[in-house]
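Apart from one protein chain that is not included, each protein chain of the complex appears where it belongs.
For chain A:
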Amino acid sequence: MKVAIIAGTPGAGKTSVLIHTIKTLINEGYNPVVVKIDCLYTDDDVRYKKLGIPVLVGLSKDMCPDHFAIYNFEEMVDWAKDKGDILLIETAGLCHRCAPYTKNSLGICVIDATSGPNTPRKVGPFLTSADIVVITKGDIISQAEREVFRERVLEMNPDCRIYEVNGLTGQGCVEIAKEIIESKDIEDLENEELRHNAPLCICTLCVGETRVSKKYHRGILRRIDGFMGYEGE
């Protein structure tokens, strides 16, 4: 089964880009299915269902949605297996320190050109380890600024393929569909690995500690002076 994982900043247009891409996939004779991972709420499933394809929603609640997506990877593939031939996982992301992409999936990062050319420097592995970077909303800034944005993306991820896409009209989505069709299959789910480690986060906050004072915290902690250490037994 082919799996594409789509991550991106909120409001960048992930769902719109995917909807146009799915239309092309359907036209080409494929049967895509979608899993939408979000934190608290989503109505994107309604938009996907209009395309007449199977849709599964996962709400991660108080857990990081990318972690949630990773833990449920096998479940999602199992769910998708007898329903279609291409699994598209759209994940909400949160801190953008994550890269939910696995080695044999197609990693697609959707990023909004109006967020300014410093954004690619701020968002981390979900951009730097993506196979494909989709730049949206380029039509509302100048050509020069668009090119500067693109250059910044390439500085952060020199090996990615960039597509400038119009989420409203779907212009550029045909190429993304083509990339998905040409991507490799995931064959050995049990040994599939993440492309980049998930963020460092094993601490007392993770299990519900709410007091802020330093003395209550255990685990792997990084201090503002850059010193990192392990507190605990």
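We take it that contacts are C-beta pairs under 8 Å (C-beta built on N, C-alpha and C of every residue); 3 or more make two chains touch, one makes a residue touch a chain; residues count from 1.
Please note the rule applied: contacts and distances are computed from a predicted model.
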Query - Options "histidine kinase", "SN-glycerol-3-phosphate transport ATP-binding protein", "Ketoisovalerate ferredoxin oxidoreductase, alpha subunit" or "ArsR/SmtB family transcription factor": UniProt name of the undisplayed chain - result: "SN-glycerol-3-phosphate transport ATP-binding protein"
Query raised in the report: Out of A:I26, A:I162, A:I181 or A:A198, which touches the unshown chain?
Result: A:I162
Query raised in the report: Taking the entire complex into account, which one of A:D43, A:E75 or A:E151 touches the absent chain?
Result: A:E151
Query - Given A:G8, A:P32 or A:G172, the one touching the chain that is not displayed - result: A:G172
Query raised in the report: Tell me, which residues in chain A touch the chain that this view leaves out?
Result: 114-118, 139-145, 147-152, 162-164, 169, 171-172, 174
